[in-house]
Structures are given as structure tokens and as C-alpha cells.
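Shown here: the complex without one of its protein chains, the others still in place.
For subunit A:
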Amino acid sequence: MSKYLLNKFLYTVDRDPSLVERYRSDAAGTVSWWEQEMANQLLNCAVAEKSTWLEFTDEERRALREHDHVALFGLGAHPFLTLTLFIAMFERDHGPLEYQKAYGRALQHHALPYPDIAT
């Protein structure tokens, strides 16, 4: 499991307005591009200084490609990051708080303890 990398994807996309729109409209393409070009980029370093070992598992890649926030929760992605990004992408398609409430309902099968989010 690479919870850190899932979080890194959510974090870097959420903070970039153009990436938020790109991920909304082309999830599979954005995930493929991001894993190839961005996953190993150290965020506070020059571009040439890259890590060499970060990649998604098949299930993580699938969850991101399918905007599957329920699966992301199950995989231990940080819930704040997932929620913030998904609100940015999809709240606009719904009435006030409709999206947030439906998002919670989709997770109702999760009882305590929730999946561990420690990285």
C-alpha cells in the first residue's frame, strides 16, 4: 500500500486549479500522466531531484481513475484530502450540501474503527 502516494496525488491536484479541472474531466488520463511525471517529484526540490520508487498499486490506481472516493477511504487515503478535492470537483453539480451528504451516505457501511490513515 502506498497511502503516502495516494495522499500526494490528492494534495498536489487539490492545490492546482488547472489540475482540479483536468482530473474532473479526464480522470484516467490525469492519473496516468501524474504517476509518470509527478509521483516521484520531491515537492520542495528542483525538478531534477527525483525519487525513484513511488508507484500506485493496481487498486489505488483504479480508485483514482474511477473517482471512487469510497475505495479511497477504504485504502486509508487521508479523508480530509479526498473530501476537499471531491467537493471542488463535484459540489457544483448538486444543490447546497447535497453532495457532502451523499458522500457520507456512500460510506455508511464503514463502522469504527475506520481504515488506518497513518503513513
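To be clear about the criterion, a contact is a pair of C-beta atoms (placed from the backbone, for glycine too) under 8 Å apart; a residue touches a chain by one contact, two chains touch by 3 or more; residues count from 1.
Assume contacts and distances are computed from a predicted model.
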Protein name (UniProt record) of the chain left out of view, among "Extradiol ring-cleavage dioxygenase", "Dipeptide transport system permease protein", "cytochrome-c oxidase" or "ABC transporter ATP-binding protein": "Extradiol ring-cleavage dioxygenase"
Interface with the unshown chain - residue positions in subunit A: 4, 7-8, 11, 14-15, 17, 42-44, 69, 73, 78-84, 87-88, 97, 100-101, 103-105, 107-110, 112-114, 117-119
